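Here the complex is missing a single protein chain, while all its other protein chains stay put.
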Amino acid sequence: MPLLSVRDLVVKFAMRDETVTALKSISFDVARGDRLGIVGESGAGKSVTGFALLNLISRPGFIDSGEILFDGMNMADMSDAELREVRGNKMAMIFQDPMVTLNPVLTIGQQMVETLQAHRKLSRKEAEQIAVLKLREVYIPAPEERLAQYPHELSGGMRQRIIIAIALLLDPQLIIADEPTTALDVTIQADIMELLLELCTTKKVSLILITHDLGVVSQMTENTLVMYAGRIIEAGRTREIINDPQHPYTQGLINALPQQTLPGERLKQIPGNMPSLSAAPKGCAFNARCEFAQDRCRMEVPNFEQIGPVKVACHEVRRLHHETHKQEDLA
Amino acid sequence: MKDNASNPAILELENLSKSFDLDKGFLETIKFKKGRITREKRSVHAVNDISLTITKGEALCVVGESGCGKSTVARLVSGLLNPTKGAIHYDGHRIDTLKGNALLPYRKRMQMIFQNPYASLNPRMTIQQALEEPVRHHNPSFSRGQIKDKVTEVMQSVGVDPSWASRYPHEFSGGQRQRIAIARALTVDPEFVIADEPISALDVSIQAQVLNLMLEAKEDRGLTYLFITHDLSVVQHFGTRVAVLYLGSICELADTATLFANPKHPYTRALLSAVPQLSDDRPNHIRLKGEIPTPINLPKGCPFQSRCAYADARCGTEQPLAIEQSDGSVVACHAVEEGRID
Partner (left out) sequence: MSMMADHQGNSLFARIMNSNMAYSFKRNPVAIVSMAIFLIITLAAVFAPLIAPTDPYDPSLYDILDSELPPAWTNQGDPKFLFGTDDQGRDLWSAILYGTRTSLIIGICAVFVQAFLGISIGLISGYVGGRIDNILMRFADIQLSFSTLMVAIIFLAVSQALFGSETFNKYALFMLVGVIGIAEWPQYARTVRATVLAEKKKEYVDSARVLGFSSIRIMVRHILPNSLSPIFVISTVQVANAIISEASLSFLGLGMPVSQPSLGSLISSGFDYIFSGSWWITTIPGVVLVVLVLVINLLGDWMRDVLNPKLYKG
């Protein structure tokens, strides 16, 4: 049984005059020890997915239907008390901005001890010992002294390490990291990513990494979901998706990167913008920007089906897949 | 870079420095330390002694991490800030001392594109108003029709439908707003454009669109760019030359191809290795020890010494000079100078 199994999850937001659907029936699994990347642009629904997994969606948003089976329990219809037990304890979340995630008026030690004591019967001394241990695991120098410091005394990279240490305090089985390094510099980002990868592999913790950066996904994850306008449009092994993307959007996303073009040449851009949730077109949401779109793409939402090693939601993919392989054979 | 000598320099920065005072009033400068009252003035040294020449037609990229002073360089060049020391020459004329109307002709030749397209357009002005305003301001003799034609032409050139001109910025997506912001800069027909992280607030697929637009504008209008960014893959694609900034000093300046093929400064190497590539299946970067020191009290000697694996006693006392290498790149590093790094 997978650790996390999401089935037909639908999340809606009740706006002023209408209800918009942010997640349009998404399904995926995360196995124990698996590292999954969720890739997409802003508005694709990747952050909403992260929040929905912890059942953290707050008004005006709500989980409309679907199941989030975590370790066999459905997160979507748990009571608040049960949810609190799961959150932090078995499932932890790391947010984007380390500057605002920590409470500025409490010391690092207070925040860590408080989290521990909320879930475990521990004395202050014991809790502090665990805290020091966890800080050492994330390579924070002089961890005993850090306990007495306030967040503002630490740099951004240090804070994100402490946030990771707090996420690991209760030995969760799953960590959801929502753009954990977007607010950090490249050199710090690389350090944090390496640390996160090391912790996940040595402790056999599952990771869901939400990001817009395909390079990061490539380094960090085994499996990848690509989201577009509230749907999963491609899923499979990360290597397969990056080396041989099937969906025209994934192809476009990878080809648009500056590394894929010779310096000074025009980048291969995807025309247009992602449709807003309230103005999604009929049929495939990508049809207006897709060079392969046919009439059928403008009428029906494509099924999400296995094509070769990956699952893709595209009407034209079989034909395209076939054609490219024929060309390769000829060559 | 020697081959550039044929092209005239459009912008020269001469020993440019900028520091911001942290303690402004007299009372703030009084500190209580070790049982003694002392007077101390702290300041942030954002940019230290930078000299750069930008020749016509090139795209000079300034890269670095947050706090390295790259945005300060852009704001100094655009005249939004005044340098503490040094001089800025544009086309042979010193511009950092000019004020008001004397600066106006240079404003027309030199424009700026900002990072955040959600903040760089006035939310209470329609696109038409926002684009007409600079045309009218810089061409007082233009008739209504001429102004309108100019606005239409600029909107078309950035790929925004001119029939949307009566809309407000909030009705556009981030990418379209950035196009409009670029259009606004182009309304005065500049020859030199300062772009301060123009695509970092945009989505990946939109970044490509805006970058293409900037490349097109470069070719069609013969623009020269000063491009500020933290994204090295964009630099590799867009820049003709690169200046790597660390703690307000240039550590390496080279042609883009040279820099990416053969980075010399230890910081440049670490920076390049930290960019996640699609072909990587695990992080593999050069780890730097420690973190970027604050630019309040700059270390003596090389600014990078505290994190450098090659630092020795000389790096701690003596600031390295920018020395030109055999392949034309300019590197400020004792270890490179002494041949301690292969």
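Per-chain residue numbering starts at 1, and chain names A and B are given in the order in which the chains are listed.
One rule holds in what follows: a contact is a pair of C-beta atoms (placed from the backbone, for glycine too) under 8 Å apart; a residue touches a chain by one contact, two chains touch by 3 or more.
Everything quoted here is computed from the prediction, not taken from an experiment.
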By the document's own contact criterion, which visible chains does the hidden chain reach in the full complex? B
Quick one: say which of B:Gln111, B:Gln176 or B:Ser329 touches the chain that got left out. B:Gln111
In the whole complex, not just what's shown, which of B:Leu22, B:Ala119 or B:Ile296 touches the removed chain? B:Ala119
Just one of B:His138, B:Arg269 or B:Arg287 touches the chain that is missing; which is it? B:His138
Which one touches the absent chain: B:Ile95, B:Ile127, B:Met155 or B:Val188? B:Val188
Could you pull out which residues of chain B are in touch with the chain that's been left out? 75, 78-80, 100, 103-104, 107-108, 110-112, 114-116, 119-125, 133-134, 137-138, 166, 181, 184, 188
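The rule we apply is simple: only the chains that are shown with their structure count from here on.
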Taking each chain's mean CA coordinate, chain A and chain B are separated, in whole Å, by 32
Counting only contacts in the complex, chain A reaches chain B at residues 41-42, 155, 157-158, 185-191, 193-194, 197, 212-216, 218-220, 239, 242, 252-254, 256-259, 261, 263-264, 266-271, 273-274
Seen from chain B, its contact residues with chain A in the complex are 65-66, 173, 175-176, 203-209, 211-212, 215-216, 230, 232-234, 236-238, 256-257, 270-271, 273-283, 285, 287-288, 291-292
